[in-house]
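Note that this complex is displayed minus one protein chain, with the remaining chains in position.
After this line comes subunit A, so read on.
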Amino acid sequence: MSGTFVGMPAFPKAAHDAVNNPTLRGNLRHATQTIRGKREKAVAELSDWTALREAGKQIKDHALRHLDRYLVQLEESVTAAGGTVHWASDADEANRIVAGLVKETGESEVLKVKSMATQEIGLNEALAAEGIAAYETDLAELIVQLGEDRPSHILVPAIHRNRGEIRDIFAREMSEWGRPAPEGLADTSAELAEAARLHLREKFLRAKVGVSGANFMVAETGTLVVVESEGNGRMCLTLPETLISVVGIEKVVPSWRDLEVFLQTLPRSSTAERMNPYTSTWTGTTDEDGPKTFHLVLLDNGRTDTLADEVGRQALRCIRCSACLNVCPVYERAGGHAYGSVYPGPIGAILSPQLRGTQSEIDASLPYASSLCGACYEVCPVAIDIPEVLVHLRERVVEGGPVTREGTKVVLRPAKGHAAERTAMRAARWALGRPGVLRTGQRLASRTRRLHPRTLPGPGKAWSGTRDLPALPDEPFRDWWQRVHGGEGDEK
């Protein structure tokens, strides 16, 4: 996974800045609370939600556990339907393939459907370096692109912006990219959506190349599925002559029938609708209906490394609904940017450090960007145990150990910055295994209690800056027990 957000500070610093921005906090609180309530209602309509969730989990797990077989089957089905399949090990290779395919068409601009995979690999920037302009067509992505901003939510990337901010961005920037915003643009949602419609329509009608991701790929039939609301997806998937889809290898499901599970759970989990306004499915190319040429780029970029981790691989079940973001108390306060990745929130906290590795400061900090309250697990429509993976990754950061990077097994060293914690834990382990040492230490601690500082020095300072140190009793428990119950339960 490429470092999309180069130079990001670690989570605590980024979150600290966000928490002190009242506009951002207000925008986020409004948005996450709105969608949380709606989602609960949409889910409650289905009496078999638990069974759908279990089936979704099993389908994705099965696909991942036989991923080699299903990828080969998918390749055969897509090829038989008239498409061409490409394989990309990492972001650079995927970007090279896409840029090459666009150049073959002789075009210098592409229209994009909102896609996490292409954001993850930094496709827009890579295409720009090759002289190819990539236009985002999802309204939220357009807001982000025009504002030279970064997405902060999986589903609604401009969730951190309010109407007034969006109006200002449109009025200022639209003319740089094409049709300007109408004079006297108001800050109502309807007027802003209309301005986006007019701005993008001229681009849709002349587009020759479309780039998309996909929500699902069906191995059995070679069918790709894109779920959306605005119709920008349909525009990009059907009007251009060439369609290029960049899709993570974990998006494959075995059979056509499997869609009956995800087309029920995805819309209700993400936008809290019974069904999203538009879903498009296509299988290769169709004569005189839609693109004449279809390319599928299958993307690894850290996914096989994630698959190699027995605990962490469940993150690959994710169907990118973003329900976990909307219930997360940490996301609600810190905002999406603090996570330093295109995948924010609880899922981002387990996905990014696995796709990218935990070497960087931000990735080493992400497993700690959680209160482990478990709300993310409760709402996940494919039952990813996010808290379990967070704890697993914390252990990896602190202790190091064997992991797979770029297909090769390596042994990670413990991350820097955790030395004090590690030393303390080792000392504790040593003392707890030696009753005599423990007793002496506890007595010593009790006798010196009046001398203890209120805050810790050195690396412990940050911890004690927001917490009270526990008060020590004037007598260790074991001494008290011995004194009061002495002789009844002799100490061994």
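Here are some notes:
As a convention for this text, a residue touches a chain if its C-beta (ideal position, glycine included) is under 8 Å from a C-beta of that chain, and two chains touch if they have at least 3 such contacts; residues count from 1.
We adopt the following convention: contacts and distances are computed from a predicted model.
Of the candidates "Xanthine dehydrogenase family protein subunit M", "Histidine kinase/HSP90-like ATPase domain-containing protein", "Sulfite reductase" or "Lactate utilization protein C", the chain left out of this view carries the UniProt protein name "Lactate utilization protein C". Within the complete assembly, A:I143 is the residue of A:V43, A:I143 or A:V211 that touches the hidden chain. The residue from A:G407, A:P435 or A:P473 that touches the chain not shown here is A:G407.
Across the entire complex, the residue among A:N21, A:S175 or A:S189 in touch with the chain not shown is A:S189. Listed residues A:N124, A:T279, A:S352 or A:S370: the one in touch with the omitted chain is A:T279. Mapped onto subunit A, the footprint of the missing chain covers residues 27, 30-31, 34-35, 45-48, 51-52, 54-55, 58-59, 62, 65, 67-68, 71-72, 81, 87-89, 93, 137-140, 143, 156, 158-159, 162-163, 166, 189-190, 192-194, 196-197, 200-201, 204-206, 218, 221, 223, 229-232, 234-235, 237-239, 249, 254-257, 259-261, 263-264, 271, 273-283, 286, 288-290, 298, 300, 304-305, 307-308, 310, 313, 404, 407.
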